[in-house]
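I'd like to ask some things about the structure below.
One protein chain is absent from this view; the other protein chains keep their places.
Chain IDs A, B and C follow the sequence of writing; residue 1 opens each chain.
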Amino acid sequence: MSNTDLSNIEVNQKPVAKRSNPFANVFNELVSFCRSRSMFMLHYCTGCGAIELPPAMTSRFDMERLGIQPMVTPRQADILLITGYVSIKTLKRVILTYEQMGAPKYVIGICSCTVNGGMYWQSYATAKKLDEYIPVDLYIAGCMPRPEAVIEGLQQLMAKIKTDEANSWKKYYEHYDYYLGNQQHLFGNNWQTPTDIIGEAKTYQLEGPNTLGEHTKILESVQRPLEPLEMKL
Amino acid sequence: MRPENYQAVNHPPSNEYELNFGPNHPGIEGNYALKVKLQGDTVVEARADAGYLHRGFEKLMEDRLWIQNISLVPRICVPDPVPMEVCYSLAVEELAGLELPERAQWLRVLQLELSRIAAHLFYFGGHAATTGMYTPMYWGVADRDLLLDLFEELTGGRVYSIYNMPGGVRQDIPRGFLQRLSDTLDYIEGRLKDYDNLFFTNQIFVKRAKGIGIISQEQALEWSVTGPNLRACGLEFDVRRDDPYLIYDQLKFDIPTEHGGDAWARTLVRRLEMVESISIIRQVIKALPDIKGPVRTPIPNPLAWRVPAGDSYARVESSKGELAYYVVSNGGDKPYRVHIRGPSAMHAVQVLEKLAVGCRVEDVAQTMFSLDACPPEVDR
Amino acid sequence: MNQLDTLLLISLITALISGLGRRHQLIGWATAILLTVQFLALLSISSLGYGGTVIESAVNLTILGQPLSWRFDGLSWFFALITIGAAMASSFFAAGIWAKKYKKHGGNPGLLQFAMSLNVFTMLVLLASGDLLSLFIGWELVSWASLLLMVLAGGIATQWGLRYIVYATAGAMSILAGIGIIYHLTGSFAYADLAAAASTFSTTHVVVLSLLFIAGFGVKMGLLPFHLWQAGAYAETPGPGSAFLGAISSRMGLYAMLIVVFQLIGLGKMIAVEIPFTFLSLRDLLMWVAAFTIIFPTYTALRQNDARYLLAWHGIGQGGYMMMGLLLLDPVGSAGGLLHVFNYATNQAALFLAITAVVYRTHTADLNRLGGLVNRMPLTFLVLLVGIIGLAGIPPMNGFVSKWLIYRSLIIEGMPLLFVATVIGTLGTILSVYKLIHNTFLGQLRLEHEHIREVPWSMLAPMLVVATIIFITGFMPGLVLDWVASAQAALGFTPLAYTLGGVETARGSLDMIWLCGVLFGGFGVGALLFYGGGNKAKRVHQLDNYAGGHFLTADTRYHYSNNFYAGLMHHIGGWYRGTFKWLESSLISIVSLLSGLTQILFHSYHPALFLLITATLSLYFFIG
Partner (left out) sequence: MQVTLLTIMEVILMPIVAFIIGLFMVLMMRKLAARLQRRVGPPLFQPLFDIVKLYGKQTQISHGMIHDIGIIMAVGGYVAAEALLPVPGMDGIAAKGGLITLAYLTMVPSLGLALGVGQCANPNGSIGISRALTSMLAYDIPFIIVIFGVAYQFSSTNLVDIIATQQAGGFSTWGISEMPVLAVAGLFAMHASLGKQPFEIYIAPAEIATGPMVEMGGKFLGGLFVMQSFQLYTASVLYVSLFLGGGENWITFLLKSFGVLAIPVVIAYLFPRYRTDDLVRLVWKWPVMLALIGIAFVMN
């Protein structure tokens, strides 16, 4: 159990290769801009803060004018809003959902419960600190935060995305061992999601020095890797 | 720990397959799941899967002071939190033998009925969305927000007001509140006609909702169905009238019933209840200026407040059905045991499982939403 | 001894060799090679396909004063090409590794090859027939030869075969009755005499003759309501056999009908015949029969859960398109009908061979027990995909061209309801072929199929060749329209004015070369967008899937095929109940009526016909 605090571990910032081709930079900036202006959020109400999302989405506050719209499945979504306490049972689904989302993906912890357990600090059923299990880009504290606060938070996230600072999803790949360790601590050593995070990290060259470690070794020892069905002749 | 098996197994040839509704699914209300076995598009078996929102409320409450629990209880049912506070307060007041000032009683009624309207507006938006109709949802939630503004003005909180406490309510109404309340009610009453045209009498919606998830009166009683869902089966039962609490016996209101017992009847009952609630609030607005007196009976130092040993049971009619608290005290500064009888636990588990069987895939979500169960309250 | 005789002789020799050497190991390859030789012999008279003149056979027999003659024209050549082509594909498919497994499971591959080559021979004899008598002899030969193929698998196949032969015998009686009447009227069996005399027939004669012949030949074609034998009989035949039967066998009925009803009696007269109390002429009635032949079997196919049955039912349905096209009588429509014979044969051969390949690996054709095979058998998937696109009539495969011609002709002729009927059939086909491909190749891969491999090349090669033909003839339909035009000429239709890419008319053309070019250009753009834009996609495991946030487990079934179109079935499901049972019982009474009629004809008019019967019976004996 490595319970080191990750908040001061910086994402392994590879020196962003400013390509000599000016068009490439323009293109990158365009993509970042579009990312910030088009955010699909997952339609998953994990806790009580979800009650303030409909007002933020609907006629009064209208998130769509910022390019934010709800999407149904994790595959389509960019932002995962954890709206409040996560019980252990939910946390498994949250992790599954998070891993199924396509990067770049952003997690927003809404409500105090995601920060430190909030009201349920002594509950036996909830996970207290969300960022021990998945990296969180932004917290919106409050119990529960008002729609204005939610929108304000989303706008901050937009600003971060626009300048390419919202990189916490890379942290998950680069420090997978840490997150997996915390997950194993909670769910037991035979915990396994169907998603092949290590493989993804390798494919997309997001591997860091801490991607693999003692916990991933445990993972590999208990599981048979879920290999995709390759086409065979 | 891991029930999932990722290694392929041999499936016997079968006509059935599985589909998961939830927890991450727009067809399910909140963080809740229903696992259905299907044949073609007809459900042959449904298993409710709860526990995603379990926080151990009843245990947590044993660990907090009597007064602290007030801030805990509204979180049990997020869309309709006020009845939770009121009901808990009623139970504790009975236990502690506190006299409730009359003005506080009227204020509580005001708040309860406002909460009921807000919950119903929220509910039918969701119900409309399960049938693919998003405009009522957008309108309904936005109109509900006007009520939340009033809540905020009255209590300081939009959703969780924590306004009630054993002995009364925290403070009196702000100046001019009744006028603004009355204006908002006028607006919402005016909007009801639009909702009727758009949603309640929309022919396609009627066609879809009629005959879906029928509960007969006998089944309803056997399955512990309460609230609007019970009244949709034709049984005129309402805690507000049949076991009056607060000052409901001084108010005039009808208890709308329908006879279909189906999703359509359940929707209609809630639609009619909104009108009744508006009329109740109007009566409160009229009566309130004449009722003088404090809004709270003072309690001793709350941090060291010991409630005499004993037990009490209080029940109220929430927007989802009959809500009750059973509170036991051993004379300490914390409850010895609290049990919550929530209406949704019955609706979302046993009733839903039974109603879903034989349903089409198309109607599963509608069945769930028409029961208006509240998952956080199921799991507690 | 001219080229036609050579062809028939080679065909006979093929049948004999494969019959005699059916226990030999290499007989499969020998048959396949001999069929190739036949194909070359057929190509040597390919002038027929490009407007050449009729080739008469040198063999002329006279049986009791009745001359028997054989000849080949553009139409015969066109059908012979399809026949031998289909047989070659099936034979090559069956010759290699497939035969070993078939043998291991108790089958006799040599017998299958023999039955197939015998079928080819009898079909060539039928196609070459030069008069009614030789037509009838050929017809009976074909009937019994295909029975041999159908009952090969034994068991349930035998039951279907028997059912077939009951229908076939009834059909033969009806044909016999028709021939009897013609002989009574003209005193000759020669085509020329009949054609000459046809103009003098009274309306009653035309109606009776047309109905007798259409009923008789329609049995083989699977024309509604005589279709009930076909699906089971074809589906239960061992794989390559059903590919061959499905591709061409029932088209013999169409051929004979074309010769007798269209060419000799003349459809022109049928337009003139009004059916009492309706607004329909006899031709309209037949067109509606064709329309229902399209719709009912297609929607029956939609309900099947066995891939082979699903395809076999489609075989019946597609026959309706050919009939419909030909009954339109104009150059466009009849070209569409004839072209569809070719296109459909290629599609059906590809599909049946692909399904046989699946059965070879998985031992089942039950759609409820298949799924996810695309990762294991990608080339078979490709063949099936090409086949279903062709069968459904979607660009760019060849099936679209023939259907387009039929639609176009229906618009020109102004027949809205029939047009809608054909489109309903097409849509039903799309629905059911998607079900076929989804439930075999897409979706969840089952454990027992985890380790299967692609079928060997001896099976793949014929499939791929057929698939290529489907694509090329879709890309350049002009290649086949050459032959279709000479077949049209042989039938007496005005040949279609065609180009290499399709048809060019003033108000509505089709140019498949442009169309395919644009379509593949579009796919190119799509691919460019897909592969060029965005990162490379990473493949994931099939359990890494959205299930409402749940963890999918391998113990549960998420793939389904039973009642796949449940929403539709709520609506039309009730129509399936009992309709066909009623039909069959009414058919039985028709059959008994026909047999009675035939008996009366024998006795009262022409004792000479007994000779014919004797001849036929001796032929049965000889073959059987």
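Following the convention adopted for this analysis, a contact is a pair of C-beta atoms (placed from the backbone, for glycine too) under 8 Å apart; a residue touches a chain by one contact, two chains touch by 3 or more.
What you see is a predicted model, and the numbers here were worked out from it, not measured in a lab.
Displayed chains that the missing chain touches over the full complex: A, B, C (touch as defined at the top). Summary of contacts with the chain left out: across B:Lys207, B:His259, B:Lys286 or B:His339, the touching residue is B:Lys207. Only one of the listed residues, B:Glu18, B:Asp238 or B:Glu276, touches the absent chain: B:Glu18.
Where chain C meets the missing chain, the touching residues are 371-372, 374-375, 378, 381, 385, 389, 392-395, 400, 404, 407-408, 410-411, 414, 416, 419-420, 423-424, 427-428, 430-431, 434, 437-438, 441-445, 501, 507-511, 514-515, 518-527, 529-530, 533-540, 542, 544-548, 558-560, 564-568, 570-571. Touch with the hidden chain on the side of chain A covers residues 30-31, 33-35, 37-38, 43, 58-60, 62, 64-65, 67, 71-78, 100-104, 200, 204, 228-229, 231. Chain B residues in contact with the hidden partner, per the touch definition given at the top, are 17-19, 25-27, 41, 128-135, 138-139, 142, 198, 202, 204-205, 207-208, 360-366.
Just so it is clear, only the chains that are shown with their structure count from here on.
Chain contact topology: the protein chains form a complete graph, every chain touching every other one. Compared on C-beta pairs in contact, B-C and A-B come out with A-B as the pair having more.
Between chain A and chain C the centroid-to-centroid distance comes to 57 Å (mean Cα coordinates, whole Å).
Here the spacing of chain B and chain C, counted between their Cα centres, is 65 Å. A separation of 32 Å divides the Cα centre of chain A from that of chain B.
Chain contacts: chain C has residues 445, 541, 543, 549-552 touching two or more partner chains. Contacts with at least two other chains are made by residues 4, 6-7, 23-25 of chain B. Residue ranges of chain B in contact with chain A, taken from their complex: 1-2, 4, 6-7, 23-26, 30-31, 51-56, 59-60, 63, 71-72, 75, 78-79, 122, 125, 137-139, 141-142, 144-145, 148, 158-160, 376, 379. By the touch criterion stated above, chain A contacts chain C in their complex at residues 44, 73-75, 92-93, 96-97, 100, 193-196, 199-200, 203-204, 226-233. Contacts from chain C toward chain A in the complex involve residues 372, 374-376, 378-379, 445, 453-454, 535-536, 538-546, 549-552.
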